[in-house]
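Here is the structure we will look at.
Only one protein chain is missing from this complex, and each of the others stays in its spot.
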Amino acid sequence: MKRQLPLALVFSFSLLMIIQYFIPHDISLYVNEFLLKWIYIIGIFAMALGIWSLVRVSMAKIKTKKEDWQYSIVTLVSLFLMILFGFDFFRHFFSAEGLKNQMFVHFFDYILIPIQASMFSLLAFFIASAAYRAFRAHSIVATLLLVSALIVMLRFNPYLGPVGAYMEKTASWLLNVPNLAAKRAIVIGIGLGSVATALKVMLGIERSYLGKD
Amino acid sequence: MESMTMETYLWTTLGAFLSLCIFSFLYKDNPFYKFAEHLVAGLAAGYFVIILWHNGLKPNLFDYVGDGNFYLLWLDSSHPWYMVPAFLGALMWTRFSRKWSWVSRWPMAIYIGIGVGLSIPLGMRNAVNMQLFSTMRPMAWDNFLGNGYLDPTSGFSHLLIFVGMLAALFYFFFSKEHKGVFNGVAKFGIGILMIGFGATFGFTVMARISLFIQRIQKLGEWSSISWTDGAFTAIWLIVCGSFIAVGIYEFIKYMRNRGQTKAAA
Partner (left out) sequence: MNLFNRLMFLDRRWIFLLLALVCIITYVIPFEIPVTKTNEVRAIYNYIEALKPGDIIHLGVDYDPSSLAELHPMTYAIAEHAFRKNMKVIFTALSQNGPGMVDQAIRDLTDSMKLDRTYNGVFYKGREIKNGEDYAFLGYKPYPALVIYGMGQNYRIPFPSDYYGTPLDSIPIMKKVKNYDQVKCVVGIIAGNVADMWIVYGQGRYNFKLALGMTGVMGADYYPYLNTGQIFGIMGGLLGAAQYEDLADNQGPAKDGMRVQVFAHILIMIFIVLANIGFFMAKGSLMGKEVR
C-alpha cells in the first residue's frame, strides 16, 4: 500500500495517457476529459498546501518568538484581509462578487503590484554590479561570452552611426545561428533527459518522489 | 494631466511609498523593507486562496456537485463521481501528518502518472524530433554564402548550426574522453555555448533594466500628479522628504565611518 500501490498507479495512469495520445478515439477522448477534470481538482487541493504551509511557518515563528517574528503577524494579517475582501466581507462565497470588491482590487493594484515589481526591479542594480565584478575577458571562451553579450546589448543603440546597421545584422545573425545552435543542443539535451526521466518514473526505476520509508 | 480623487491619490501614494521601502534595501536591509516583504507574502497568499476558490474549487468541483446534499457529502448530486478527486485531493493534506503522510502518495502518483504519460510522446516529438528534423534539412549549397552581410538563411549558417549543435551536444557527452580531435570538437562546442550564453546575458541585462524603468515611470507619474494639487504636493513632500532625509543621514554616517577607517589605516 505504501510503495507498491503508488508505483502501480503511476504506471497505469501514464500508460493510459500514452494510449489515449496515440489513439484519439471517442472513448479515449472521453477518458482523457474525465482524467483531466479530476486532475485539476486534485491540483487545486495540492496548491492549497503551500498556503497552509506559509500559515504554519508564520504561526510557529510567532509562537516561538523567533527573530523578526513581528513581521509574521503582518503576513498573517494581510493574508486574512485579502481573504476577507475576496469573499466580499464573507457575504459571497459562491458568487464571484468578491473578485470585484474594491478593496480586493485596490490591494492588488496598489500594494501587491508595486511591491512585487519593485522587488524584482532590484535585480537591475545587481546585474549592473555583477557585470562590473564578474564579466572579465580572462580566457577565450569568456571573451566569446563577453563579445556576444556586448553585440546583443548594442543591437538597438541608435547612436552608432553607420556601424549601427552592421551591429543589428550581426546581432540578428548571432541570435539566429550560433545562439540557435547552442540553444538547440540544450533543448535536445533537456528533452532527452526529461523523456528518459519520465520513462524511469513510469517504470518505477526512479522513485525519489515517494520519499523515504 | 487627468484629475485624480484624493482616494486614488492616497492609494497611488501608498504604492509609491512601498516601492521606496523596497528600494531602501539597496543601501542595506532595514525594517521598512522587511515590512513590505512580509506584507506582500501574505497578500499574495491571500490572493491565491481567493483565486483557487473562485476560479478553482467553485467552478471545477462545487458547481458540479452543488445540487447534492451537504450532509451526504454531495454523494446524491447529479455528478457524485467528482467527490472522488476531491477525496484524493484531500488526501494530499495528510502530508502534514508524520504517521499518515504516505497516503498522500496516492493522489500524487495519479498526478505524476498523467504528467509523465503525456510528457513522453509530446516531449520526444516537440523537444527532440522537431529540432532534429529542422537541423537535418537539405543543405543550400547554391546559396552557401547567402545574400549580403551575415545572412542567417545561407548554407554556411545552416552548416554552422548543424556543426555547432553537434559540437555543443558532444561537450556534454562524457562517455568518450575529450582528447585529441574530440578535445577540439568539445572546445568548439563550448565556444558555441558561450556565444549562446552571452546572448542570453545581453537579453538579461535588458530585462532587468526594464523592471527598474517601469518603476521609474510609475514613480514619475505619481510625482507629476503630486504637483497638480496643493494637498497632493504636501503628501508627496512628506513621503519623499522623509526618504531623502534618512538617505542624507545614512550618507553622512557612511562618509564619517569611511573617514575613520582611513584614519585608522
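For clarity, chains are labelled A and B in written order, and residue numbers in each chain start from 1.
Rule of thumb we're sticking to: contacts are C-beta pairs under 8 Å (C-beta built on N, C-alpha and C of every residue); 3 or more make two chains touch, one makes a residue touch a chain.
Since we're looking at a predicted model, the values are computed, not measured.
Per the touch definition above, the residue from B:Q131, B:S154 or B:S226 contacting the chain not shown is B:Q131. Only one of B:T8, B:N30, B:N55 or B:Q260 touches the chain withheld from this view, namely B:N55. Residue B:G123 is the one among B:G68, B:P85, B:P107 or B:G123 that touches the chain missing from this view.
Interface with the hidden chain, as seen from subunit A, comprises residues 29, 32-33, 36-37, 39-40, 43-44, 46-47, 95-96, 99-100, 105, 108-109, 112-113, 116-117, 119-121, 124-125, 127-129, 131-133, 135-138, 146, 150, 152-154, 156-159, 168, 172, 175-176, 179-180, 183-184, 186-187. The omitted chain makes contact with subunit B at the following residues, 26-27, 44, 47-48, 51-52, 54-56, 58-60, 63-64, 114-115, 118-119, 122-123, 125-127, 130-131, 133-134, 161, 196, 199-200, 202-217, 220.
Assume only the chains that are shown with their structure count from here on.
With each centre defined as the average position of its C-alpha atoms, the distance from subunit A to subunit B rounds to 6 Å. Looking at the complex, you find that subunit B touches subunit A at residues 11-12, 14-16, 18-19, 21-23, 25-26, 34-50, 52-54, 56-58, 60-62, 66, 82, 84-86, 88-90, 92-93, 95-96, 101-102, 105-114, 116-124, 126-128, 131-132, 135, 148-152, 157, 160-166, 168-169, 171-172, 189-199, 201-206, 208-209, 211-212, 214-215, 218. Against subunit B, the residues of subunit A that register as touching in their complex are 1-3, 5-7, 9-18, 21-22, 35-52, 54-56, 68, 71-72, 74-83, 86-87, 93-94, 96, 98-99, 104, 106-127, 131, 140-142, 144-153, 166, 169-170, 172-192, 194-195, 198-199, 201-202, 209-211, 213.
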